[in-house]
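Missing here: one protein chain of the complex. Every other protein chain is in place.
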Amino acid sequence: MQLELLAQLRAQNPIVLNISNFVTVQDVANGINALGASPIMSEEIAEADALVQMSGAVALNLGAFTKQQLAHIKKTGELANQYHKPLIVDPVAVGAVTYRRDVALQLFEDFQVDIIRGNAGEVAALAGIAWQAKGIDAGEGSGDKVAIAQAAAKRHHCVVILSGATDIITDGTQVVQVANGTPLFQLHVGSGDMLSSVVAAFAAVSGGDYFAAAQTACLVFASAGELVAQELPGELPGTFAAKLLDELHLITTADVAQIARYTEA
Amino acid sequence: MQLELLAQLRAQNPIVLNISNFVTVQDVANGINALGASPIMSEEIAEADALVQMSGAVALNLGAFTKQQLAHIKKTGELANQYHKPLIVDPVAVGAVTYRRDVALQLFEDFQVDIIRGNAGEVAALAGIAWQAKGIDAGEGSGDKVAIAQAAAKRHHCVVILSGATDIITDGTQVVQVANGTPLFQLHVGSGDMLSSVVAAFAAVSGGDYFAAAQTACLVFASAGELVAQELPGELPGTFAAKLLDELHLITTADVAQIARYTEA
Partner (left out) sequence: MQLELLAQLRAQNPIVLNISNFVTVQDVANGINALGASPIMSEEIAEADALVQMSGAVALNLGAFTKQQLAHIKKTGELANQYHKPLIVDPVAVGAVTYRRDVALQLFEDFQVDIIRGNAGEVAALAGIAWQAKGIDAGEGSGDKVAIAQAAAKRHHCVVILSGATDIITDGTQVVQVANGTPLFQLHVGSGDMLSSVVAAFAAVSGGDYFAAAQTACLVFASAGELVAQELPGELPGTFAAKLLDELHLITTADVAQIARYTEA
């Protein structure tokens, strides 16, 4: 775990290019902006080359795209590879919608992803393992989540984050599990999308160590949510969303270190 | 009034497919998620069949669509009919913009809507009754709102919700009026959009009784807003929006029963 990446992120203020999900785009932009990165969003392929070049990392969200946007997503991923920018993909609802799964798997043929961030249903679908996903939610399955994450990482030659009550981060062999967090993340739509772009922000300052970036991003984000939840008088999803932005700005390395609960294996 | 639908909604956690207004999409998703449903949004016609099939209800928002999206809206409505899923339409600004009214009326030829939810200006336009709408707002008119709602329901063979200081819900003959609410709803853009998707969530668990679903949805939503407003020290639209999400998650059947003010006729 490299907590010093948080200070580096704030010092460098990396530009993170997001091909974003229109459902959650503003919240994602505000989340990484509050944390200390500089978000830029785009839907126009004509500016993809320039935007990838100026960015420190690229986050592709596969939620709610059209065929037209798909060409943009593909091009942006290819450009990220070409310019050696860290590339993060969030495969929204690929576990529930066959069309989305097929699109995601094709994209992974077109470019090399560095980090995938999804829930159990999404990661299982990308690993080719049976799982009962439900819409945008993880759903239920009987498989071993660690094994699922490892299988997806090996299949796609990348780091995988399987988000949930415990976040599982793996490069296919090594596994880190982050136990911090709060059920309130589930009550706020777009928490996962925001985490994916936070991961991109950490990847931008990681010097190419995407496994470290993924772990640290999960730990910082989960800790921020946990700190907010501790102060709330109840399950308040709207108040949580506002205060999560506050905490992403305020949280320090010392705050994270104090409440961190994770295992490395 | 079937308040037990609220408990059923939370127990069943129905997937609600939203073809949404890009202006308010995140707030709508968070609203029905906080209440206890599972939102999914889409802009891609290629996944419409799969998404309608997996959903418990479909909400079509006619705010801010393009011609391309219109094909998607039409197809999704037809699929909702085909798979016998409850279909809710929010005809944003059809009272103010002739183009939007014409599109909405054509759509009602293409598929059978189950519930329409609009303000006075919007419902009047769909009933073919003169009214002075103003942009996205209801505007002013001298007509009898109950008669307007009944006329729209009879014309389109569906349940109609005419939202306002008092919500009027009718199947064309029977009328329920919900007096709960707060002027703060008007100060938060997208309150109506959110209500429309809340109606869809209730319709998904109503066993086909859309008149009951519409009434209960309006009562629960208006009561949540009223409870939030009671606790605010003033007219605070931003704080209201956050706390409305909190209350949609917290509100109980008992809370609603205690402050409910409605008439049935």
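Labels A and B are assigned to the chains in the order they are written; within every chain, residues are numbered from 1.
In this section, a contact is a pair of C-beta atoms (placed from the backbone, for glycine too) under 8 Å apart; a residue touches a chain by one contact, two chains touch by 3 or more.
All of these numbers come straight from a predicted model, not from anything done at the bench.
From the options A:I168, A:A241 or A:V256, the residue with contact to the chain not on display is A:A241. The hidden chain makes contact, of the residues B:L3, B:A46, B:V97 or B:V146, with B:V97.
The missing chain, though absent from the display, is touched by one residue of A:A29, A:I148, A:C218 or A:V256; that residue is A:A29. Annotation: of A:I15, A:V146 or A:L232, A:I15 touches the absent chain (contact as defined above).
The omitted chain makes contact with subunit B at the following residues, 22-27, 63-67, 93, 96-100, 134-137, 187-190, 234-239, 241-242. Residue-level contact of subunit A with the missing chain is found at 15, 20, 22, 25-26, 29-30, 33-34, 38-44, 46-47, 50-51, 54-55, 68, 241-246, 249-250.
In this text, only the chains that are shown with their structure count from here on.
Between the CA-based centres of subunit A and subunit B the separation comes to 32 Å, rounded to the whole angstrom.
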